[in-house]
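With one protein chain held back, the other chains of the complex are shown just where they sit.
When the chains are written out, they are named A and B in that same order, and each has its own residue count from 1.
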Amino acid sequence: MPHPATNPSGRPAAATFVRVYGFLLVALALECAVFEIIARSQGIRPFLSVDNLILILNQSAIYGVVSVGMTFVIIAGGIDLSVGSLIAFGGVVGALVTRAMADALVTRAVADAEWWALAGGWAVALAAGLAAGCFSGLFITRFQIPPFIATLAIMSSVRGAGYLMVGGSPVSDLPADYIFLGRHNIAGHVPVSVIVMLAAFIGGGILLNSTPFGRHVRAIGGGEESARLSGVPVNRVKWIVYCMCSVLAIVGGLILSSKMRSGDPTVGVGDELQVIAAVVVGGTSLSGGRGTIMGTFIGLLIIAVLATGLTWIGMESFGQQVILGIVILAAVLMDRFKGAA
Amino acid sequence: MKQKWLVLIALVLAAGCGPKPQSSEPQASPDSQPAERQKVIGASLLTQSHQFYRELVAAMEDEAKKHNFILRIQYAEFNGSKQVNQLETFSQQGVDAIIVSPKDSAGIAPAIDDVRAEGIPVFTVDIAAHNADVVSHIASDNVLGGRLIGEFLAKELNGKGKVAIIDQPETASVQERVAGFEQALSAFPEITIVQRAPGGGVRDKAMRAAQDVLQANPDLNAIFGINDDSALGALAALESAGLQEKIFIVGYDGTPEARDAILGGTALKADTVQHPAEIGREAINVIAKHFAGEEVPKVVPVRVDIIDKASLEAEQKG
Partner (left out) sequence: MSEEYVLQMQDIVKRFPGVVAVKNGQLTLKPGEVHCLVGENGAGKSTLMKILSGAQPMDSGAILLSGKPVTIHSPHHAQQLGISMIYQEFNLSPYLSVAENIYLGREPRLGKSPFINWSKMYNDARDILKRIRVNLDVRKPVNECSVAQQQMVEIAKALSFNSRIIVMDEPSATLTDHELDALFELIAELKRQGIGMIYISHRLEEIFAIGDRVTVMRDGEYIDTKPVSDVNREDIIRMMVGRALTHEFPKEHFDLGEERLRVEELTRKGAFQDVSFSLHRGEIVGLTGLVGAGRTEVARAIFGADRIDGGQIVLDGKPVTVRSPQDAIRQGIGLLTEDRKNQGLILGMTIRENTTLANLRSLVRILFVDRSRERKIASEFVRELQIKTPGIEQTAQNLSGGNQQKVVLAKWLFTESKVLIFDEPTRGIDVGAKVEIYRLMNDLVRKGVCILMISSELPEVLGMCDRILVMHEGHLAGSLDRKDATQERIMKLATGDTLASIV
């Protein structure tokens, strides 16, 4: 029989983990090794170090947060093209509201005015993301518009809305504390953005693996009609999935905007494809039903290590794009062969 | 589930346990004097696809060789967050100085602040950063350039007419150009600026912006394109509307294509030319002075000139 029985406790042991993720981990390790060797031969600082690991995690935090939401969407058999625009939109809305509130509160000498303004900016941006997700969900569930089209429309509208709100130029002159999410380090070393990302991954992993909701998401991706006829509230689950993805995209946008202390409507173009790439490299099937959060995390690292590593060894951006394409293909091919073996 | 995370943490630790950097300094290359380590400069430039930056980079590389600096060049390709990542990576690598031409003049500031906190000096070329502590900004005198082209335009119009700007307001250098341009026109009360259309500084968008402008202002006399892509985009819009006899354009940058257009007698009459090679050379020289402990000025303006058909023809003969 092709599938050996799992061990009686049924708990995936380390062996199972290696079987499922082994290829990806090998790819990741290979990548690190290559960069380390090149860095040494060129007399650049060694690539492998704790500081660099934190740098890589920090630089992948935005895609990371969004990729958690995207994993849910893709496992549910959908796609969300609007996340790149939402990253920009989240930053613009967060920055605008924070600046307006800060101006208002500071003149009234409210205590901790900047923090209240920051919280207000986050809240309004997240609410706006929720609204965008609701729209995607509405069109996809109620009106049965294919996710590709529905989120393409949201992508365009949200991008335009961001520009309209600020007239094309970035929102700046933000309070100093605005950089908390993107540039502050806890205990001097651990960036807040990395903590947010890891929280999203752990939360997403638990949600997907251990709750009825996660099971329903996989069931819908595996066979929507079967799921519906098994009493799965298909429309509600899909709706929640798109809302989740949009809200997480906004979180990514807030991190980016905090990193730059500016709300720039031009950022995030094409980011949806980077995020989808991380999810797919992580072994999630674009046809739905199959995928893991852990896989996405490793896929994200593979892409992030690549981006940072290529800059580290001095490759310029066009070359980086070529290599990224090759790595995506290689990772997906390896996954195919694993499936065949 | 738990095991998965454990294995991952183990992996992360394994990555972390790689050889720690013995010294933060890069190894000296064999041809430099053993006593003095080669200085490393990281540059994050706006794009590789503009002729302007290609000339700037070529000059920077030549000049860096003379000073025996190692130059590491990255391009943001108009992606602000990518540029921030490039700065962070340079900083992590412990380069000795960073050159940046910001995509987002405000958005780059926090990254520059963090880099400065690591003790690495930052220099901007071509485009300035807002509210950021840079050692020096080396760029064309954009205000002067804007003023010169504005004066040319006013003269061509005989001090009277309607003008539109194909703009890119989010970029600081463009703001300066436009400021200089407006300064020049303010001496001519009968010239009015009827519209500023954002064209993103790229040709296709600029062309669409120009088409809109032409639609909205049938009595327009002249257009100022804030760079040559904008000017050439506007030229394409004019020619497809058949208005090239009625309206003329002035541009900025003096790229080879724009020079050809001016020489060829199209509606593009004149350009402000920058000297990107000089900017690149000057940037490396300023950094060399900074390394040597000399005081450098906060702003290093680089000369600009006006070219028109006559001056180009003279140049060709000479």
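The working rule: a residue touches a chain if its C-beta (ideal position, glycine included) is under 8 Å from a C-beta of that chain, and two chains touch if they have at least 3 such contacts.
Since the structure is predicted, the reported quantities are computational estimates derived from the model, not experimental observations.
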Response to the item:
Whole complex considered, the hidden chain contacts A
Worksheet, complete the sentence: Given A:Leu229, A:Leu273 or A:Leu286, the residue that touches the chain left out of view is A:Leu229
Worksheet item: Residue-wise, where is subunit A in contact with the chain that is not depicted?
Response: 1-6, 10, 206, 210-212, 215-216, 218-219, 222-223, 225-233, 289-290
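As a convention for this text, only the chains that are shown with their structure count from here on.
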Practice prompt. Give, as an integer number of Å, the spacing between the C-alpha centres of subunit B and subunit A.
Written response: 31
Worksheet item: Which subunit B residues qualify as touching subunit A in the complex?
Response: 1, 3-5, 7-8, 11-12, 15-16, 18-21, 24, 26-29, 48, 72-82, 84-86, 88-89, 92-94, 104, 106-111, 114, 130-131, 169-170, 198
Worksheet entry | Residues of subunit A that touch subunit B when the two form their complex | 11-14, 17-18, 21, 25, 28, 32, 36, 43-53, 55, 58-59, 62, 167-170, 172-173, 179, 182-183, 202, 205-206, 209-210, 256, 259-262, 264, 266-269, 294, 297, 307-308, 311-312, 314, 316-318
